[in-house]
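Notes for the one structure printed next.
Note that one protein chain is taken out, while the other chains of the complex remain in position.
When the chains are written out, they are named A, B and C in that same order, and each has its own residue count from 1.
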Amino acid sequence: MQVTVWNEGLHERAKPEMAEIYPDGIHGAIADALRSALPDAEVRTGTLDEPHQGLPPELLDRTEVLLWWGHRAHEQVEDGLVDRIAARVLGGMGLLVLHSGHYSKVFRKLMGTTCSLAWRNEGERELVWTTDPSHPIAAGVDQPIVIGEQEMYGEPFDIPSPDEVVFISSFAGGEVFRSGVTFRRGRGRVFYFSPGDEAYPVYRHPQIQRVLANAVRWAMPGAPVVAPARAVKTPRADWHD
Amino acid sequence: MQVTVWNEGLHERAKPEMAEIYPDGIHGAIADALRSALPDAEVRTGTLDEPHQGLPPELLDRTEVLLWWGHRAHEQVEDGLVDRIAARVLGGMGLLVLHSGHYSKVFRKLMGTTCSLAWRNEGERELVWTTDPSHPIAAGVDQPIVIGEQEMYGEPFDIPSPDEVVFISSFAGGEVFRSGVTFRRGRGRVFYFSPGDEAYPVYRHPQIQRVLANAVRWAMPGAPVVAPARAVKTPRADWHD
Amino acid sequence: MQVTVWNEGLHERAKPEMAEIYPDGIHGAIADALRSALPDAEVRTGTLDEPHQGLPPELLDRTEVLLWWGHRAHEQVEDGLVDRIAARVLGGMGLLVLHSGHYSKVFRKLMGTTCSLAWRNEGERELVWTTDPSHPIAAGVDQPIVIGEQEMYGEPFDIPSPDEVVFISSFAGGEVFRSGVTFRRGRGRVFYFSPGDEAYPVYRHPQIQRVLANAVRWAMPGAPVVAPARAVKTPRADWHD
Partner (left out) sequence: MQVTVWNEGLHERAKPEMAEIYPDGIHGAIADALRSALPDAEVRTGTLDEPHQGLPPELLDRTEVLLWWGHRAHEQVEDGLVDRIAARVLGGMGLLVLHSGHYSKVFRKLMGTTCSLAWRNEGERELVWTTDPSHPIAAGVDQPIVIGEQEMYGEPFDIPSPDEVVFISSFAGGEVFRSGVTFRRGRGRVFYFSPGDEAYPVYRHPQIQRVLANAVRWAMPGAPVVAPARAVKTPRADWHD
């Protein structure tokens, strides 16, 4: 299992209090959690300020599941990189889009919608309810997951109708949000999971870590990742033979 | 538009306080609201204690949209009647299943699942959020609808994956529920809408009345209701002619 | 992996020519194929004429994936057995419904629709096209699978909108059919697969055998099968603690 955790990595530098929560960055915290939960996985990280914006071709080309966290720098991610990521998803790579990644170029490109939502950042309690208890992403997960402080994300969430709704959250302020949803795009599996603002230690929450590990397993391609499909002219066959 | 509102009608008699909320029964309150909102509709009512359990064949056979409210007496509804209702839905009749009707024989028959849920009746505030603002059932509806007191219904709601999720509710206690969901079954359209316990005046709420009127319009068959489909032996055709 | 192949087993006796195609019955042919493809599986069979109609409680209770083939004797299957099978599916058991099993009591009960279709039995060539090449049920399957002689099943197929359409077939006469479709019902996974009439050696076709083995793997419950969900009264929690 070749897993790469990408994080724009800007908040960590700008906000000293964040360095306390995530001394190795959001990507470091998630990568550590995945390494513990998935001993068979090779987990790498990438950040925006690294060469090739953290995803050089040789890394992307061997990644089987990519996790994506971004917030402030969505527009800085180069279109060419976004195209390569999307192409790899369509060819079979799994993609986990986290929290404010709902507005990333790659998620909007794969969804085709605005991916807009309602929001408010006041450190509210979030409850993450499982709506599909037999889904592998929900295996062993508390009902509900209780997150003490979190940014509120609320409906309407402007996404295509998901293939599966695994989690729905409520917030102390009363809002609701489809917080865990799946989509197949091409040959790839996409999971969007909203818990995880940079201001709260959400990715240190054991239950959130469990969901991410479950989702990596779920998103693994069942076959080698291929080039995305293209229209093929086919000869006429005589199927009677 | 031929609309019939069916209600088991037992709570109204047993609980004097309910007679204050619904002097003409739940069916009477809903029927009045529909008559006001849908001047073109002929709205009839039926209750369990009437001949043919309130749905004689001639009434069912001309009903284009049926609303169903039941709670205590699900098991008293005769299987033959349930079969006739389900057959008419499969042939094109619209069906609106209300609140505790999630456990009615006809809804379980059409869903094929247990239709179970979590619940608690403590008069909690419910917020009904629209997740699909362009859906005709949500036209002109507040975001959210605020219901001061309501029974809590919570996830997991054991239904097949709905065709559309129009509303998701939160409750003061923090639970969430897919409170407005659609299903096509055969040629008929089914809408389940959870707000509406007998102990609270929910069906007097103008926003709830609007949802019901919208849903009746949405569930109207586009063509005459027919007998449900049956397997048909077809001759071999030569489509080249 | 505890797998049970159920077959009504009537055609095999009535038609001597069928005994040539399936000397051990349809169930025997399928069970042999699964044993070869899935060495870890314990594969048992059951037929209508056996005690408990071939599915005694102790067998059903340990079955993780059940395959169901029936045609002439759907109505002879006892309602109590049908209820127990459906309950086990809702609790997590996988179910593969084969060919004329579209009209079985258990499939109609889980779908809630008539499950009717168009048909013609003239030994026509069927082509089974994969529409979702990344689906595990389609792994390693020819595009298309060519079946020389088969009963035609055609649209409209009166089922709820499937969760996934894996295969669509065409027939020499020009008809089309959603021949491989999935549904989650409760905690269980259901796969309907239409190729497989009793008059043709379809279950000896290596590609059909591959689909069935893939589907058994896909339908395996991810956790122990439980009793189907029931409505649960929940106390009010104070999630702030």
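We take it that contacts are C-beta pairs under 8 Å (C-beta built on N, C-alpha and C of every residue); 3 or more make two chains touch, one makes a residue touch a chain.
Here the structure is a predicted model, which means the values were calculated and not measured.
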Shown chains touched by the missing chain? A, B, C
Given A:L110, A:V202 or A:A219, the one touching the chain that is not displayed: A:L110
Considering the complete complex, identify which of A:P23, A:P57, A:G140 or A:G173 is in touch with the unshown chain. A:G173
Touching the missing chain, which residues of subunit B? 92, 125, 127, 132-134, 136, 139, 144, 146, 163-164, 172, 184, 186-188, 221-223, 239-240
Residue by residue, what part of subunit C touches the chain that was omitted? 125, 127, 129-133, 143-144, 154-157, 161, 164-165, 168-171, 174-176, 178
Since one chain isn't shown, list which residues of subunit A touch it in the complete complex. 86, 90, 103, 109-114, 116-120, 122, 152, 154, 156, 158, 160-161, 163, 173-175, 183-186, 228-237, 239
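By our rule, only the chains that are shown with their structure count from here on.
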Which of the chain pairs holds the record for C-beta pairs in contact? B-C
Same or different for subunit A and subunit B, where same means more than half of the interface numbers show up on both copies? same
Just give me the whole-number Å value for how far the CA centre of subunit A lies from that of subunit B. 37
Residues of subunit C touching 2+ other chains? 163, 184, 186, 239
